[in-house]
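Take a look at the structure below.
The complex appears here without one of its protein chains, the remainder shown in place.
So that you can tell them apart, the chains are marked A, B and C in the order they are listed, and the count of residues begins at 1 in each.
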Amino acid sequence: MDFAFDTRTEELRASLLDFMDSHVHPQEQVFADQLAGLDDRWAWSTAPVLQELRAEARSRGLWNLFLPVGHYGDLGAGLTNLQYAPLAEITGRAGHLAPAALNCAAPDTGNMEVLAMFGTPEQQERWLRPLMEGRIRSAFAMTEPDVASSDATNIETRIERDGDEYVLNGRKWWITGAMNPECEIFIVMGKTDPTASRHRQQSQVLVPRDTPGLTVVRPMHVMGYDDHEHGGHAELRFEDVRVPVSHLIGEEGGGFGVAQARLGPGRIHHCMRAIGVAEKAIELMCTRADSRVAFGRALSEQGVIRDWIAESRVRLEQLRLLVLKTAWLMDEVGARGAHTEIQAIKIATPKTVQWILDKAIQVHGAGGLSQDFPLANAYASIRTLRFADGPDEVHKNALAKAEIRKQTS
Amino acid sequence: MDFAFDTRTEELRASLLDFMDSHVHPQEQVFADQLAGLDDRWAWSTAPVLQELRAEARSRGLWNLFLPVGHYGDLGAGLTNLQYAPLAEITGRAGHLAPAALNCAAPDTGNMEVLAMFGTPEQQERWLRPLMEGRIRSAFAMTEPDVASSDATNIETRIERDGDEYVLNGRKWWITGAMNPECEIFIVMGKTDPTASRHRQQSQVLVPRDTPGLTVVRPMHVMGYDDHEHGGHAELRFEDVRVPVSHLIGEEGGGFGVAQARLGPGRIHHCMRAIGVAEKAIELMCTRADSRVAFGRALSEQGVIRDWIAESRVRLEQLRLLVLKTAWLMDEVGARGAHTEIQAIKIATPKTVQWILDKAIQVHGAGGLSQDFPLANAYASIRTLRFADGPDEVHKNALAKAEIRKQTS
Amino acid sequence: MDFAFDTRTEELRASLLDFMDSHVHPQEQVFADQLAGLDDRWAWSTAPVLQELRAEARSRGLWNLFLPVGHYGDLGAGLTNLQYAPLAEITGRAGHLAPAALNCAAPDTGNMEVLAMFGTPEQQERWLRPLMEGRIRSAFAMTEPDVASSDATNIETRIERDGDEYVLNGRKWWITGAMNPECEIFIVMGKTDPTASRHRQQSQVLVPRDTPGLTVVRPMHVMGYDDHEHGGHAELRFEDVRVPVSHLIGEEGGGFGVAQARLGPGRIHHCMRAIGVAEKAIELMCTRADSRVAFGRALSEQGVIRDWIAESRVRLEQLRLLVLKTAWLMDEVGARGAHTEIQAIKIATPKTVQWILDKAIQVHGAGGLSQDFPLANAYASIRTLRFADGPDEVHKNALAKAEIRKQTS
Partner (left out) sequence: MDFAFDTRTEELRASLLDFMDSHVHPQEQVFADQLAGLDDRWAWSTAPVLQELRAEARSRGLWNLFLPVGHYGDLGAGLTNLQYAPLAEITGRAGHLAPAALNCAAPDTGNMEVLAMFGTPEQQERWLRPLMEGRIRSAFAMTEPDVASSDATNIETRIERDGDEYVLNGRKWWITGAMNPECEIFIVMGKTDPTASRHRQQSQVLVPRDTPGLTVVRPMHVMGYDDHEHGGHAELRFEDVRVPVSHLIGEEGGGFGVAQARLGPGRIHHCMRAIGVAEKAIELMCTRADSRVAFGRALSEQGVIRDWIAESRVRLEQLRLLVLKTAWLMDEVGARGAHTEIQAIKIATPKTVQWILDKAIQVHGAGGLSQDFPLANAYASIRTLRFADGPDEVHKNALAKAEIRKQTS
């Protein structure tokens, strides 16, 4: 047992921290201003400063770090999950700009992984290469408005074969990134065979944005935010949308398996970025507490505020170790062997980070809820994690069931 | 001891519930649509449907119910705090439309009370009458960006006498309602004598919107909401703003006392409306739980969801009784005698209602955070109550100090 | 709506507070010393000082206050639930001595109510009169070790008719008071007809302590306490225990109804005494905080401690109002009409009081867990309330089910 990062991780951390300090943080306001000046408020990825940062990141070898060993290796960095995790944390400290600059932003990362693992050479050439070069964006369309789609068997979108084509009909929502006109390709989950066994009914197909019958209905809001700075969350309607059968990912009926495969690494990325968010919140909380005086004493000298800061630190240290252990376990035994831990970090992360953000907001007073600090926006984002990939309650239920089985067998 | 409402309260409740069902609820969407169509997004009070509802409310005797006995009685309803409280709860169930339709919306209510209690006949004729007739709106400018202004001695805005005029300089923010162009009059708290004793330094003056030197700098956001549907929250700048000395409210150095006087009733209104919000959330939570199926069973049959519903009901019943008791105590012994209880409801209400809203959101899944339900917007609003009139921690500290003194004397 | 106590209540409160100050509190240590000197550690009710206090209480008209109007009125005080509730709170502040001195100690109170309501004249003469005169004690035997007996249909103890006798077989535990040799009569719940409908299977019969076949197996401990100072909690075994059929309470198959009837008032008593416990804890917490210095400042000046004290006060005020409202509702519409509220106070009370006790203990440091303060013993007692009459989870489940039904019908 050893709690130190290995040499490559330390080198990459140093390199990334340097890039953040010298390039990303100084440009955060520029990025915000450029976004505000866009003709299409959703076309965030066209902001000029982002192109510059990408070029710089690429020249520094900080590009596509997320893609693990063995996947389409000429473009990926070949890091293990454990090596990439602390880098994801660093990007999480700086909002949406850092992941985008490194081409490590969700949901593109998951989509690239899926294409790297399951894509045909043609699919990879057409979609994966431009994604890995940051020339286009992508979205993953799974969640549906009318059913509890965390239970994949509830999915209602139909993908029916008709000759050489698949025909899609259905509704999706909360499709992150899809409002961005540069989001050119959607990976869509639907049912090809509702009569098959529970986990063989679903398939995933690639649907280009401009396919007839595909309508972007509206943007969904998250606590008042439309999240345009990373492409929003769209409601989509598929009406007799036709794609060639060559757009199938993997095999027919294999959609559930493809979805599972993308889950593990993505969840670690999400959790580590959320930990970065919490670190930023602790920093802001301390800075504010130190500079603000009420009733004759700095907030930083008041017991209740100190209690929040101490609790934040103690909770976050525990959480980070669990996520890192999960990354290590993924590397050692794969997603299936790390199943319980992957559930555990999904349960633990939003709860802890949300708690820290709430306290950081409180220390900032009303300003903490406003546009003057990143805390309220972060709170809204983290709050969504309690539903994303299924509500926490579903995961707790499953984890407990397994625990009881283990203890009583 | 008697926990039943008196006859007048029951009659007014019945009348108000009927008005809500027949007129307010059916027009909520109309109001939203009219707001969306305004040229000035902040001019919410000009929505045509609101004028119709006001006329109807007035014809039904549901107008200015908030104004207690003895204050400017020809317009007010003369209800006790205890009689008005359950009516405020009912209006809280239906967002911002209901209070506005009844001319019982904050911050106008507090401003009208202040003018009724402390205004000169000229001030009342010029500002109170149009406010009570719903012809103009008002704002109360106390909070400042640079200091912890829950401690009134920290206030930095200066009000300096210069001949027959007062000259104001300073910055304010979170001035609710002030983005609305119909908000014609601001009550501004500032220091007339920074050398006086702690609670005699402040005064309040009336500043018309169009006074030179007064700039509306920007709207503040609450999470992602700008709250334009009730006038937003403005940052204001006062640069050599001049008003005649006749615009002073009460006496010079009396600003702290005026602020205290408005606090009690206003807090009861806020808390009761928040309880109405929580009731709506429980209703939505139950309805949703009953209609949604996951993993083969309705959510309403799942233990964790039931636990949330039971906890919500049990917590809310306790909270409501405390607020009602506080209203009763205000009527019996005045705000000073009810001091501890007024602090207690300030501490208890946001915490309880926020908890209920969080669970109601969770039951709704991602939709609960979106514009499709009123829950996320309500959450943001209620969250601000943990700072409004000073953060909870300040009130807890004071309440505890008094408790310790009582127990050890 | 009126939150003031009526005149009779105020008079009785004054009278009881005077009795507590002049007689009960000064004798608490004497009582403890006398208990320590008993030959039979369980015979708490034989302590000489208790007899003196009882005589005094009786002479002051503070005797059997718990028994409501209309029940066996020549001995009872005829108070409403709402009038008695604040008196129960006062007794709760002083451990087990005060209720015993007033002949208002559980489980005798519930047993006396049952005998007053359902007893035959012979049963009343033989058992009720000596109980009301404080000459004997009683126990109520319902809970069983092998089943979740909060669900009465699970009860396994058999009561079988055999000619003019009932024959009992079964096991019971947690039978409070039963270790005391002065506990002469047990009311035993069992099944007379397991084939009847769900709530008609049970009956209650009177079993004198010395009946052959009844064995007191052992005392149960609560945390490390055996609660000998109020009769302990016994495990009992019934092996072919025979009583005449005249020992049936009410009618055969009516046991569930009898159990329900005793629940409402008893729960209000329990909750109000628990509130008295919490009041005592707040007093001790404040006194200690005020007298103890750490790191250069009194605990009472430290923010975290003040936060606990404020939270304690705010939570307790809400809880008390809910219990008082429930008492009022019981008086107005009976136990059936107050069903939801009776569940609610069962859920809310132990949670709140346990929280307050935990904080009071923490303020006392290690001493708070020891025999030097009443806090740890109180904690253990209050902790049992989360199971007594069924675990909280059962009550929450039922309350939520009713709420959902109400909201969706």
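Quick note on the criterion: a contact is a pair of C-beta atoms (placed from the backbone, for glycine too) under 8 Å apart; a residue touches a chain by one contact, two chains touch by 3 or more.
Computed from a predicted model, the values in this text were never measured in an experiment.
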| item | value |
| --- | --- |
| Chain not shown: contacting residue from A:309, A:335, A:356 or A:369 | A:309 |
| Omitted-chain contact residue, chosen from C:34, C:120 or C:150 | C:150 |
| Touch criterion as defined above, residue of A:15, A:34, A:153 or A:397 at the omitted chain | A:397 |
| Missing-chain contacts mapped onto subunit C | 143, 145, 148, 150-151, 154, 173-174, 220-226, 292-295, 302, 304-305, 361-362, 365-367, 369-371, 376-377, 379-380, 383-384, 386-388, 391, 393-394 |
| Residue numbers in subunit B that touch the chain omitted from display | 302-307 |
| Subunit A residues touching the omitted chain (full complex) | 1-6, 9, 82, 282-283, 286-287, 289-290, 300, 303, 305-311, 313-315, 317-319, 321-322, 324-325, 328-329, 332, 340-341, 344, 347-348, 393, 395-397, 399-401, 403-404, 407-408 |
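One rule holds for everything that comes next: only the chains that are shown with their structure count from here on.
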| item | value |
| --- | --- |
| Leader among chain pairs (count of C-beta contacts) | B-C |
| Interface residue overlap between copies subunit A and subunit C, same or different (over half shared) | same |
| Between subunit B and subunit C, centroid-to-centroid distance (C-alpha), Å | 43 |
| Chain centre separation (subunit A, subunit B; CA means) in Å | 38 |
| Interchain centroid distance [CA atoms averaged], subunit A/subunit C, Å | 54 |
| Residues of subunit B engaged with two or more neighbouring chains | 305, 393, 396 |
